[in-house]
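One chain of protein is taken out of this complex; the other chains stay put.
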Amino acid sequence: MQVVFQITSGERDAQLSMLGQLNNLLNYTNERKTRIAIEVVVHGHAWNLLLPGGHPFPEKVSALHGQSVRFLICRNTLNSHQLAADQLLPFVEVVPAAIAHLVERQQAGWAYIRC
Amino acid sequence: MQVVFQITSGERDAQLSMLGQLNNLLNYTNERKTRIAIEVVVHGHAWNLLLPGGHPFPEKVSALHGQSVRFLICRNTLNSHQLAADQLLPFVEVVPAAIAHLVERQQAGWAYIRC
Partner (left out) sequence: MQVVFQITSGERDAQLSMLGQLNNLLNYTNERKTRIAIEVVVHGHAWNLLLPGGHPFPEKVSALHGQSVRFLICRNTLNSHQLAADQLLPFVEVVPAAIAHLVERQQAGWAYIRC
């Protein structure tokens, strides 16, 4: 299984909901010994999900990364918020354009989940 | 045609909007005598859509079920709201994890509509 999540919300509830969904999905695949590749594409207001300190959930995000979930941020989002990648959690990867990445993944056969 | 809908909103407007979309889709396929399989995956706050009485729309949901729309709820959602499946409309089916089901359907070629 291969799936790419898209999150744009900066709100706590939406982010917690996605983190819960990721854990539920990993529990499902772990129980069935199913291989899964998961990416989370973060853009728009959701960039605060990837901050290392304080709000919102760096431990939860790091724990998911420890289970091989990849977290990707859009370069356009970094630029429009005057953020540098090194202000974010150290494992965050940068993609040139969030939507382009989501399109490419889907056209390569990945499933898509809009948070 | 094969399509899986995802709804997480407990709000009346979002639910009514989805029910209208399902009817429009069925009208479209009925007029063209196109075969279609439709599933609605309910999780998060949307579980109240599947209650048998009162709010919100049990007659509309039942009518859609009568036209072969399947309504699925996530076991994680049941657990987190301390709900039993037999408190819901009798035709509701339970899936172990909403997101896993959505991923599996898409990877089997189904289209995906996020409500």
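All chains are identified by letter, namely A and B, in their written order; residue positions are counted from 1 within each chain.
The criterion applied here is as follows: a residue touches a chain if its C-beta (ideal position, glycine included) is under 8 Å from a C-beta of that chain, and two chains touch if they have at least 3 such contacts.
Nothing here was measured: the structure is a model prediction, and the numbers come from that model.
If you put the missing chain back, which residues of chain A would it touch?
6, 8, 44, 74, 76, 96-100, 102-104, 106-107, 112, 114
Which residues does chain B use to touch the chain missing from this display?
Considering the whole complex, chain B reaches the absent chain at 1-3, 17, 20-21, 24-25, 27-29, 109, 111-114.
In this section, only the chains that are shown with their structure count from here on.
Just the number, please: Cα centre separation of chain A and chain B in whole Å.
Those two chain centres are 26 Å apart.
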